[in-house]
Each structure stands twice: as C-alpha cells, then as structure tokens.
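Every protein chain except one is present and positioned as in the full complex.
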Amino acid sequence: MAEITYRDALNAAMCQEMDRDDSVFLMGEEVAEYDGAYKVSRGMLDRYGDRRVVDSPISELGFTGLCVGAAMTGLRPICEFMTFNFSFLAIDQVINSAAKMMYMTNGQVPVPIVFRGPTGAALQLSAQHSQACETWYVHAPGVKLVTPATPADAKGLLAAAIRDDDPVAVMEGELLYNVRGEVPDEEYVIPLGVADLKRSGDDVSIVTHGKMVHVALQAARTLARDGIEADVLDLRSIRPLDVDAILETVARTNRVVYLEEGWPFAGVGAQIVSLIQDEGFDDLDAPVVRVTQADVPMPYAKNLEQLAKPGVKAVVEACRKVLYLPAGGR
Amino acid sequence: MAEITYRDALNAAMCQEMDRDDSVFLMGEEVAEYDGAYKVSRGMLDRYGDRRVVDSPISELGFTGLCVGAAMTGLRPICEFMTFNFSFLAIDQVINSAAKMMYMTNGQVPVPIVFRGPTGAALQLSAQHSQACETWYVHAPGVKLVTPATPADAKGLLAAAIRDDDPVAVMEGELLYNVRGEVPDEEYVIPLGVADLKRSGDDVSIVTHGKMVHVALQAARTLARDGIEADVLDLRSIRPLDVDAILETVARTNRVVYLEEGWPFAGVGAQIVSLIQDEGFDDLDAPVVRVTQADVPMPYAKNLEQLAKPGVKAVVEACRKVLYLPAGGR
Amino acid sequence: MTQATRETETGVNGDAAAVATKGGPGAGSGLRGFSRDDLHGLLADMLLYRRFEEKAEEAYAIGKIGGFCHLHIGQEGLAAGAIKPLRADDLVITAYREHTQALAKGITPRAAMAELYGRSGGCSGGRGGSMHLFDTSLGFYGGHGIVGGQIPLGAGLAWAIRYRGGDQVCVCFMGDAAVNQGSFLESLNMSAVWQLPVIYVVENNGYGMGTAFSRVSVTDMEARSGAYGIPAHTVDGQDVLETYRFFEELAGQVRAGAGPQFVNALTYRFRGHSMSDPVSGTYRSRAEVERHVEEQDPITILRDRMMDADLLTQEELEAVDAEARAASEDAADFADASPPPDPSTLYDHVYAEINEHGRLFLDGRGKGPAAGAGGPAAPGFGGGDHG
Partner (left out) sequence: MTQATRETETGVNGDAAAVATKGGPGAGSGLRGFSRDDLHGLLADMLLYRRFEEKAEEAYAIGKIGGFCHLHIGQEGLAAGAIKPLRADDLVITAYREHTQALAKGITPRAAMAELYGRSGGCSGGRGGSMHLFDTSLGFYGGHGIVGGQIPLGAGLAWAIRYRGGDQVCVCFMGDAAVNQGSFLESLNMSAVWQLPVIYVVENNGYGMGTAFSRVSVTDMEARSGAYGIPAHTVDGQDVLETYRFFEELAGQVRAGAGPQFVNALTYRFRGHSMSDPVSGTYRSRAEVERHVEEQDPITILRDRMMDADLLTQEELEAVDAEARAASEDAADFADASPPPDPSTLYDHVYAEINEHGRLFLDGRGKGPAAGAGGPAAPGFGGGDHG
C-alpha cells in the first residue's frame, strides 16, 4: 500500500488492465507522445507502444465512433476525452451507437468501451470548459457512469470499468489529479454499483459523488464542531445506483442533503430526490435539500466562479436546514 | 377561428412571424423544395423564396452553428431538426455556443434562435429515431424549452419562441402533426412560462407536457368513469417553468402523477418531483408517482414498443396509487 | 460464387493510384472473367433481393411491417457487386437502406424478413427493425439510422482488423448525402493517418431524400476524399459485373496493404426515399425515374447480356425468378409465423451484464438489485396503449 496521487492511480489501473488483456487500448488527444494533457497516461506509450497508446487528431466524433466500432468487435478501448466538455461533439456516438447497440442487436453486439476524462470545473476555465457532464451520460439507458473521488477508488473503479462489458463513463476531476491517498499495490477491482460510506454520523446524510465528496467531508468536519455528525455517502457509481445504501442512510438519519457539482435542472440530485421520495418518503423528517452549481454557465471571474460553485458553507447551511437549525453554523 | 392541424398551426406561426420580421428565416433539411420532411413548412419556399427558406445539407453540427452565428448578429433563425434525434450531432453548438454565449459575453451577444422539430417516439421507428430529448435541452441554463400539445398552443408558443431573444427549443411530436383543433386566425402569441390547465378536477393532478397531454386527458376520462376527477396540467414550457401553477394544483389535489414520454433517470419528472418535495412537501398526501418511458432504448417490435411507452393504463394506475385505491381501474 | 471458383481476370488496374480514374458507366461491361455459373449466381442474387423487397413493400402496405422502411430496389447491382466478392470474414457496415446488403453478406431472407416484421426470429430479435439488421457472425455490422453514424464505426471495424493483425477488409457503405456529415472528414482522415483496411463506398443514387447532390455540393463526389489523400474511384453500380470485378480487385489491394479507398458508386433508387415518399415528386420527375428503370435496371442489364451471349434462356430466367419469389414468400411466411419478442424480455440487453450491485434501471421496476434479464416489466408500463 503506497500513497500515490489520483492521477497515478488511474495510470495504474490502465496499466493493470493492459497488462492482463491485449484487447485493451488507449486512444485520445495527446495521450501518447505528450503523456496526456493531464499526464494521466504518463509512460504508457513507452510501455505499450503506439499500437496500444494512440494519439488521435482533434476529431472527437470520429475517434469516439472509431473506438465504439472497435469495441463492437470485442476490443476494449479506453477512449479519453481531454475533458468531457469536448465530448458534446461526440455524444451522438455515445448515445446513438454505444448506448443503444446491444439493445437494438438483441444482445449480439456488446460495446465494452470506457469513456474517461475530467468532468466539471477546475479553476477559472470559464463557461465552455467547466461543465459537469453527468446528466448527459446517465439520462439514456445503456451507459454506466462512475465517479471516483479518491485514489483507491480511482484505481479500483477504472479497472472494473475496463473489464465491464458495457459502455462505462468514468468521470474524473482535474482538481482531483493531485489528490494523494493510500492505494493497494496489488490487482483489485471495485464493483460498480456499490456506494461507499466515506464517513458515518447519525444526524444527517450528505449524499454526493465525485469531487464533491471532499467538500462533503470538509462540511462534515465543520458540522462536527457544532456536535452534528454527518454520514457522507459517496455514490461512486451513478448507474448502477446503490439504492439500498441511499435508503439505509435515509432511514438512519432521516435528513438528507444531496451535493453535486453540476446544474440543478434534471441533475443527478433531482433523480435521487425523486427516488427517496418514492422509496424513502416515510423516513424523511424534512425535504431533501440539494446543493448544486448555481443555475448559470460558469463565469470566469474568480469571485463569480466561487459564488457559482457549491462549497462547504452551502453544504453546512443545507445540513442545518434539514435539521431545522438556524442558519449560521461555523 | 378555424379547425386546423397542429402541422398547419406551426406553419401559420412561422408565416405570421416571417411576415412581420424580415430577420426571421427557416433553415433545415428538406424544409424548402420538399416542403419539409413532415410538411410543416409546406408552401413556405414559394411564399418567401430561397433567401429565407433554405434547404441545408445533412450537416447538423454545421447548419446549427451557422444559424447560431447568424443569430449572433441579430437575425432570428428557425433551425429545423428533421427530428431532435439528429440534434445530438449538433448539441455542442446548442450548449457551448447558443446557451452560453450571452453569459460569457456579459450580455453583448443574445442568440435569438429557435430550434424546432419533433421529439419522442412515433410508431416503430426503433432506438435511434424515438428519443424524447427534453433533458438534453433543459439541463444547461441558457436555453428555453416549450412543448406545445395542441394546435392553438403550437401557433402561439412557436410565435412567442421566434420573438424571444433567447435560444428556444420547440419540441413537437410527429404523432401530433395531424391532430386538429381550433386555432385563432389572428396574430397572437402565448407567453413562455405559463402552464395551462387542460382539464380540471379536484381528486388528483396529472402534470405533463407535450404529446403526453393527450394521454393524460384520456386517462382522466377513464378515471372519471370511476368518479375520480383529475386536473390535467400541461406545463407547455419546461424552461421557464410555471412553478406557481404546479404548486397550485398540488395544493388543491394533494396527489400528483408526473407523466412524460422520456426516460426516468434525470428526466423532467425527476426535477418536478424535486421541486414539489421542496416547495410543496406539506401539501402532498402521497409521494408523487412518475410515469415515463420504460428505462430501455425504444424497441422496434410493436408489442415491445407498446410496453415501453407510457400509456393510459399506466397513468390510470398511477393515479389510483396516489389515491391509495386498489389497482385495476377500468 | 467465390473468388476461388472463377477466373481472376479483372477490369481493375493493380495500382491503387492508377485506378482512381477507372470505371464510369459502361466501362468493362463484358462478361469476360465470369463463368456461366458465376453469372447465374449473380442473377439469382439480384432477383432474390428484388423479390424480397417487393414482398416487403407488400407487407408494409398491409401493416405487417412498420416504422421506416427504405428499399434498395434499383441499387441491387451494388449489393451483389460489392459484397459478393468479399471473403466471409470481411466486414460490412452500412446505413438504414440495407436489406439487400444484409442478404448479400449471408443473412437469410427469413431472418431479414422476420426482423422487418419485428419478430423474435429476426436477425436482431425484432428489436432493430428494417434499419437495424445485424449478424456479426456473418461480418454484417448493421444497419445504422443516423446519417453518417456508421462511418466512424466502419473506421473502428477496420482499426480492429489492423489491431489484431488480420487481413480482412471492411467495406463501409454510405449514401451520397452522408459525405456532408463531419464524421466523413474525421473518419477518412483517421483512416488515412493509420492506413486502415477500409473501403468507403458511396452509394451515389443522386439524392439524399429530396435533395439532389448538386444542390448541396459544388464539387463532384470524387473530389471529396483527396483532402485526406485517399484515392477516389468511380464505378457503375448498375453494372454488376464491372462492380464485382472492381471490388474483387480493390479488396485484394486493400488486403495487401494499399490503405483506405473511396468509391463513388453510381446508382439510382427506383422507389421513394422511404415508404411514405412517392416514387417521383417535386425533386425528380416521373420521366427521370422511368428512364432509369428502363435503361439502368441492374437486373435487366445483366439478363440481356446473358441472353445476348446465349448464357440464359427465358425458361431459366423464369425458374430463377420463381425461386426468388418462393424464397421471399417463404421468408414472409416464416416471419408471419415467428412469434413477437417475449414481453418479459423488454429489459434484456440494455446492459450486457446482470449487475449484482446497485440498480441499473431507475423506473421503479424491481426494487431489489437490478435483474438484467427476464424480469417482468413493471406493471405500470404494461398498459401502453398510446399512439
């Protein structure tokens, strides 16, 4: 067990799977000679050669479709988007080819592909480069979505995604790449669909995913100073969704905040609220409160960007609200 | 006031606005010489000439971007997607250009464009041609979305959308084009953001939009035979959303079914449930029940397609459920 | 007819660059290189395609087939001529006007017709329909409905061939209108950069729905691939023999490493764009269609040549046609008798894996862990009666 970065954990997962299985290859912009725009694939060209680590032209629709086509023959492409912001150009191939192929071929043509790259905002990248893309990838059935928050999860979930026979989107975070954590050296996978209680406390549940897990944990620490103990449930996987884990925390604390980086309208949180009201209605002592990005495109100016992003203070206030405590915790 | 089809009402709206304003033009595949794939633009080439009614190549990304560019100079393009299924190829221009432009230019560059065409399933068009696209257009702030259900609404809402200074998606229904209804002959617009109570009854609220309004009305008639009177609230506009009208019906019946044609995960209905639990929590006597397309790509086979689509029976059962009545209404 | 059973003389020059100017209607129209059996085989193939689609047309008219249905009638020379010379393990991918291409690659009339009927015996289990015929065990990769969507997928099939070190070839068909999709640029460019074993074939029937190619392009089709350094060829798709010879040679070159190729295959659609589009209309005159049916029918062209060369008698023709009709009838009977998909399979095959953890479907069915297969549809969705 070594302490490594989230970036290196992703790298380790790709190498682990490429060592096991020659049908796995990595394609994307700058993934080979440049070692990846965010250096996630550092050293992989040297290790696997340009047959398996491939720089693509800036042709998102094309190389995504090419990877889907390759997957239709049983290869296991890892299709890297420099960021998911650019995958809008490719989304037709994600939805109309990858997501629907198995179904419309009656199971003949699985598409074992991984789409990965950072989602959501980094720092001051402005409107076109700061979008949390989860909703676009989960609304349609046929694609799975995982959102690792820690280095250990990054390695285990990406490895599982690569082995999975379905299209899996793995959404990372540019601001997570340097996060360090203990990661087992040995080969392992974390099954998709298993949420992880990153912290437990009986007073209130903060349910969240991806980068926001860290904000939730910080908020939980802040709340603890006022004697409020929060569950922090990291969904890790949005499709499949660990409904049992969600209902369990709801049943235990009766008060829920959903925290996500993306926009509110038809966001992941809307679905979670809908699920809880459907299956955990009687367990709720207060309406679920959602904390999301402000419903605006991401502004560039530092002060506006800070305002637009969901932060610790907002989470703390939301927790106090579902506890019917006055605003203004520390 | 004449009884005309939904198709002709859309045509009337476009003509009304093109007569008023030379900056309005129509572009899309087959809109001119062919009179539109679904004949919505019948006669418009003759009437306005090929400067203003323009057949495009099959280049969704390109002609959408071209229309957005034209709108950036103050023209008012009506950009027709033969169906919204094909707009996945263009969604980068919808989200990254149209939706964000005003914001990132600090209000300098409004984008007064209309995207229109049919959304959702017709009959046996299979997975790639049967998608309800609402979520993709409302998740990001910056675009408005209207979903007219009747000929009169079609004329008034499309006209309003064309006059609107923001990008507005107008989602129609292939199966609606032949629906007939009374439509005022004179010039009028229906403001965006005003829901319409298509039927009123105090026992249960069926909230819905677009094509599903007709399914809701039929379900309401079925329920009435058992003495159950349903409100049918047609949202008409998803962004802006008539929150007051939703809360009003919730407060009156205390029991709500959300019916939509699309998929459940992060669908419009999820957002409506989230809104109601947030602002109408205490008015609910039962959890809101959602009726949606089955969470599968649309199958071709007639029997499977019928199973996958949300239908009258499902709505009736959902209404009985929120009324805590036993299943099995007529 | 296989490559092995017939003489190898062809009308195509061995040099990929040199073939760029080859072909055009009428070129290489002789029977040379084809045995009597070869010719009878191609005639039988094309007649089967024609009768099969006529049967589909009939079935559509009486509501046995639904949705969109795009007939290939008039373009059969290209299905036979481009696909028959391929090896069984070569790969074919195409758009939604693909019935005859599916037959050419080996999907049985029964499996194809049952798919059109939306029955469980269909080659996509009835879930795909007319636009989504698939049998990957035969190297037939569909049947895609988004114009241009299959082009990068085709590049991906070719990528997979190269990745595995195979010597197959991928043939990727598209309509003339599809070359205006951005996916065309991106796919051709990548194919050139990586020298993929792929032949892009434009079935140039002159129209995308109601739009003549000349209204959406100022250049000729041949100009489109040079931007990526991919050789362009033109072939007369109504001449099945020329087409056959041409593709046999070209596939061999690509197999040997010639890199990606672009073929402008001239053809004509004898029916409307789909079942709802009249045969002639605002965009093309009745006279134009009639002239093509008269002069450019690939079946008539081959038949006449064979008769002229005393390689076909009227009786033989009638026999082979009767066989084609019988096979089409049989296909329709089979389709009719084939049960619709089991309703309990509604949720099958959305995902390949039955997930042990978490829930894959979020529409309230199955409150336990998601069952990927065989679970009954939620009662709430059993009542679909709208439309």
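Letters are used for the chains, namely A, B and C, taken in the order the chains are written, and counting of residues starts over at 1 for each.
The rule is short, and it goes like this: contacts are C-beta pairs under 8 Å (C-beta built on N, C-alpha and C of every residue); 3 or more make two chains touch, one makes a residue touch a chain.
Since we're looking at a predicted model, the values are computed, not measured.
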item	value
Touched by the hidden chain, restricted to displayed chains	A, B, C
Given B:Gly120, B:Pro141 or B:Gly269, the one touching the chain that is not displayed	B:Pro141
Of A:Ile91, A:Val204, A:Val291 or A:Leu323, the one touching the omitted chain in the full complex	A:Val291
Candidates B:Gly28, B:Pro148, B:Gly173 or B:Gly193 - the one touching the absent chain	B:Gly193
Contacting the left-out chain in the complete assembly, out of B:Phe63, B:Phe115 or B:Tyr137	B:Phe63
Touch list for chain C against the chain that is not drawn	180-186, 189, 192-193, 215-219, 223-229
Interface residues of chain A (partner: the chain not displayed)	29-30, 33-35, 37, 55-62, 85-86, 88-89, 123-129, 175, 214-215, 218, 263-265, 290-297, 299-314, 316-318, 327
Contacts of chain B with the absent chain, listed as residue ranges	25, 51, 56-57, 59, 61-75, 92-93, 96-97, 102-110, 112, 141-142, 144, 164-166, 191-195, 237, 239-243, 271, 275, 278-279
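Here is the rule we go by: only the chains that are shown with their structure count from here on.
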item	value
Centroid spacing, where centroids are CA-atom means, of chain B and chain C in whole angstrom	35
Centroid spacing, where centroids are CA-atom means, of chain A and chain B in whole angstrom	30
Centre-of-Cα separation between chain C and chain A, whole angstrom	39
Multi-chain contact sites of chain C, meaning residues that touch two or more partners	124, 126-128, 132, 144-146, 149, 182, 350, 361-362, 364
Touching two or more other chains - residue numbers and ranges from chain B	61, 85, 88-89, 126-128, 263-265, 290, 295-297, 299-300
